[in-house]
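A protein chain is absent from this complex, but the other protein chains hold their places.
Our next item is chain A:
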Amino acid sequence: MSRPGHFKMVLLGESAVGKSSLALRFAKGQYQDHAESTIGAAFLTHTLQIDADTTLKVELWDTAGQERYHSLAPMYYRGAQAALVVYDITNADSLSQAKKWVKELRTANGIDMIIGLAGNKADLATTVNKRKVDAREVAEYADDNQLIFMETSAKRGDNVSEIFMNVARQVAMKQPTNTLNKPQGAFPPTKPKPKGNSSCCSSSDSKS
């Protein structure tokens, strides 16, 4: 189904939670104040070094949070192996919206899809009374739903590459080895590889 060494990932969440900022930080290491709202969806790619001999190219669809584009979301998450659902820690409603997305993704794509949950704008947590979402509660919810959860700050760069990397590692673990970006023919196709325990991902840091 997927091309070797590539995987498709989608960013979802309410408008203005920082999806595009996370994508920009992830792909280019940059941050932009006063970024414009995304229209439709933006497409970008970034190659990750999972470990010494595994690279994975992330094909990322950064979707628009505005409600009028919601009906298009399935176009982008259909067939995606991973998703990063984003909320804003200073906006409790955005967490409810994030939970709706998780539910929708699980219904559409099943338990196999790797889903990350990012509580963005963590840099604002230090400002008095700005935080509206408690991290421990979300961590519990994330555990119950098999989500990779982290609080992130696209502005400062905190946890951004970490959460993408963790999602990518889990995708790599789930993908059959022969679809990973190894030199062609390096492994005989007949070599037995139990799913989720392939050699390239069995190193101790695969679940960090």
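Keep in mind that, in the parts below, contacts are C-beta pairs under 8 Å (C-beta built on N, C-alpha and C of every residue); 3 or more make two chains touch, one makes a residue touch a chain; residues count from 1.
Going forward, contacts and distances are computed from a predicted model.
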UniProt protein name of the chain not shown, from "Ras-related protein Rap-1b", "TBC1 domain family member 23", "AP complex subunit beta" or "Exosome non-catalytic core subunit": "TBC1 domain family member 23"
Absent-chain interface as seen on chain A, which is shown: 15-16, 33-43, 64, 66, 68-69, 71-72, 74-76
